[in-house]
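What follows is one structure encoded as structure tokens, with my remarks underneath.
Here the complex is missing a single protein chain, while all its other protein chains stay put.
Take a look at subunit A:
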Amino acid sequence: MRSLFICLMFILTFSPLMGCSQNQTKVEINQQAFVFALYVNKGKQEGSTEVTISTPLPNRLTSGQQAGGHGNGAPYAMVTREASTVQDALKLIQRDLTRRFDFSHTRIVVVGRSYAEAGLEDLMDWLQREPTTNLNTYLMVAPGDAKKVAELTPIYEQMPSEVLIRIAEQHNMIPTNLRDCLYAESGNQGYALTYLTAGLKPMVAEQEKLEPWTGVQGTAFFQNHKMRTTLPLKESLTISWAVNEIKTPLYTVSWNENGKASVYLISTKSSRSVRMVSGHPVFTIKLSGSGDVVYKRNHNQYDTPEVKEIIERELNNQVAEDLRKALHASQRVGADVVQLGMLVDWNYPDHWEKVRANWPEYYKNEVEIEVVTDIRIRNFGTILRTKPE
């Protein structure tokens, strides 16, 4: 009897931990709506926010032969409400919904362009305070209406949100998540988000009908949670490279009249450093990598070491040029998207204390950035001929 009592006391000790905070309360898994994606737009009324949630409909998802209805509709639902803040809009959605939200599986938040330009503070604040959201939620920007992105036809996946997550996970473009944004913001620096494109495309899988399609068109630069500018694809790639977030990009270079070759970069690396020159920081961004030639127009030139050198040189030039353009754009709007400020903070903390408060301005006017590239060709894809016959 006494030992039973001790057991009971032991378990009761934990009762304050069980509590009724949101993630501890008991809810059956089939009574929850797992929000996989959030789409946030500027509302139609001035100062309002339009929030759309996307949740899967488990009874329409194909998983074995479970009892119950098998709808033919889309396996996900989207609900939209408009209110003065994100929280209020979510509250409105919850009121109409039969199931309880759970944000623990929210991996993607897409914001509309106009909302992004007006500033993400509201959204960021909610994402930080809501206990169930993840810090590795990806953020992306849609041109125009964020909901339009979600209309894409998920050919390979079951839900549009999965498509967007895959886009981020494949590291084709900078996959900025909430943690990155909060880091950058805490240091008064900028960040870059993937800038999507939404449009119509004929689909072979859907009988050549025109279907909504979503892709990546570049990056959007943010400073103080406000969108400042966008950057096209090529320059955006180098920004992703500079923050070490890109995997296996492909570059095509041309030289002379008809020299043309494509290089598939197997490994990419970047290093950033800072040194002080006459009281001002001078940054060096070095992009290095190695790749294989996967295509060369084979007209007059043989595969000689000289050609390899030409390709290497052209490639280095092109990457350096892209990066310079990208950095120039970021300096123009004062958005330190590769977080060079951190380097100052780590290496020259005293100097950082002085410039931290108006870093965007300082970055815009006083900072000098050097670009170095070291890209090598590892395989030529064919036998090198030192002596052309």
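Quick notes on this one:
One rule holds in what follows: a residue touches a chain if its C-beta (ideal position, glycine included) is under 8 Å from a C-beta of that chain, and two chains touch if they have at least 3 such contacts; residues count from 1.
The rule is short, and it goes like this: contacts and distances are computed from a predicted model.
The subunit not displayed here is recorded in UniProt as "Spore gernimation protein GerA", chosen from "L-serine dehydratase", "Sulfate transport system substrate-binding protein", "Carbohydrate ABC transporter permease" or "Spore gernimation protein GerA".
Among A:Ser48, A:Thr132 or A:Ser290, the one in contact with the hidden chain is A:Thr132. Remark: the omitted chain is touched by one listed residue; of A:Arg107, A:Lys148, A:His225 or A:Lys296 this is A:Arg107. Residue-wise, the contact with the chain that is not shown comes from A:Cys7, picked out of A:Cys7, A:Leu135 or A:Ile155. With the whole complex as reference, residues 3, 7, 10-11, 14, 17-18, 23-30, 32, 34, 36, 56, 58-59, 61-68, 102, 104-105, 107, 132, 158 of subunit A touch the missing chain.
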